[in-house]
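Shown below is the structure under consideration.
Some chains have been omitted; the remaining ones sit where they do in the full complex.
Letters are used for the chains, namely A and B, taken in the order the chains are written, and counting of residues starts over at 1 for each.
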Amino acid sequence: MTTEPSEVASGDALVTALIGAVHDTILAHRDELCDLDRAIGDADHGHNMARGFEAVAAASDEIAALPFGKALQKIGTTLVMKVGGASGPLYGSALMAAGKAGEDAPTSLVEVVARLEAAVDAVKQRGKSDVGAKTMLDVLVPVTEALKAGPADPLATARGTAAEALEATRPMVATKGRAAFLGERSAGHLDPGARSSELIIDAVCDVVEGR
Amino acid sequence: MKKLMNSPDTLLTESLRGFSAAHSGLVTVRLDPMFVTRADAPRKGKVALVSGGGSGHEPMHAGFVGMGMLDAACPGQVFTSPTPDQIVAAIEAVDGGAGVLLIVKNYAGDVMNFEMAAEIAEGAVETVLTNDDVAVEASTHSQGRRGVAATVIVEKIVGAAAERGDDLAALKALGEAVNAGSGTMGVALTSCTVPAVGRPTFDLAEDEMEMGIGIHGEPGRRRVAMMTADAIAKEIVGAVVEDVKLAKGEEVLLLVNGMGGTPLLELYGLYDAALRTCGDHGVAVARSLVGNYCTSLDMAGASITLTRLDGEKAALWDAPVHTAAMRW
């Protein structure tokens, strides 16, 4: 890892930066996420995510005043209460679980991975799903595993793995979520939740890099 | 996109405010968090029925809140399931001490949000999942089937049983039985347009229709050339009879449900075709419902539902109901 999270910013500054970056990327890709969802779902994923992160951004100061773990939990409950749909409980549960994994901001890659694993487990449990079902898990799981291997450049690894994993959802036939109702017709399209996960991972990397 | 609205952002709130005013003696509408209850909730000692889901399917579910049907409904954003806070608040508002039954359509979002709410809520909470859409084969897709128009029938029949005092376990069993005895398939002649999106969810050529459409505009079995009402009824009723394994001589409730943009003139014509096809299968139509009940915004199209009836279910169907959209 070229830069440790705690070196970039600590406490509320980090949280503020993370919220800002994720909020920005979701808004910038709102229509794209809807379009992806139109192809194999119900065309609302961009709106759902935007509604959630607008609420999070609106509460940014309040959230940033919390300890890091509590801040993630608060972001999670905000998403649960504002998003609705499938992505709300899933991202919400993920962040609530990641937040519960520890009070302070992670100071090592191992700590980052621990939070990611907690998040992935929560999504699997809430969604009764696993990799290969053409969902956000098909990005979140490979990225977690790649980081767990302790790569030399964690940020590049996270970005690269996320991008590849996203692309790998294209040929998949969905077996979970709304796209599953399409059966074979779900193949040939990126999964919207996989794309939003990749966008969030990219935005987090940007913050960690200090961009 | 042209819609009668001020803006996509305010449509849902304004619509609920209008609904509240137009049915003020019947329902109470809360806007933050959003839910609708019977005006006389909570009913002490009665199991409370709570449903909900994305908006855009009106009159489902808020139109079914009232005596003999739902105690509360939680409208989500258009085509987006409600959030747990809405559901928890609704549960608390209507819980009469005898437990709460959630009636949930089988979509990942609805299932998860209602599940989270059930985890948070105090007291006995059970769930009936509806998954009557036979367009999508259950076996090949582990998400299972979609819940569509039979949800209305489940809400009516279980609502009547709750009103007469059945307990939570019995109501859950009844709801599951009605759902298991139901099959639905829909057809779209045009796409719906989600207000916040502003353009049709899918494109259909002037001579095409989508067979097996979902109520959010999800594609169905296949895109085909426009079919006659008779041919549509034949395919749908045939698929449902096979799926529900309806035997000759069995009695059913036949629901021809409009998707929102199709006029009654056509729905009654399709009902006539469906009725004739039921006759061909030796299935006896003992009860009927024709109209817009489980819609998909402004989509032109319809679905046909058959629900197996026995004497008790027929009696519960006939039992008095007093809601905004269903009353007898």
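Convention: a residue touches a chain if its C-beta (ideal position, glycine included) is under 8 Å from a C-beta of that chain, and two chains touch if they have at least 3 such contacts.
Predicted model only: the values in this text are computed from it and were never measured.
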item: Composition by chain label (entire complex, not just displayed copies); value: A x2, B x2
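Criterion: only the chains that are shown with their structure count from here on.
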item: Intercentroid distance (Cα basis), subunit B paired with subunit A, Å; value: 32
item: Footprint of subunit A on subunit B - complex, ascending; value: 33, 54, 76-85, 107-109, 112-113, 115-116, 136-137, 140-143, 145-146, 194, 196-197, 201-202, 214, 216-219
item: Subunit A to subunit B touching residues, read off their complex; value: 34, 38, 41-44, 47-48, 51, 80-90, 93, 126-127, 133, 174-178, 180-183, 185
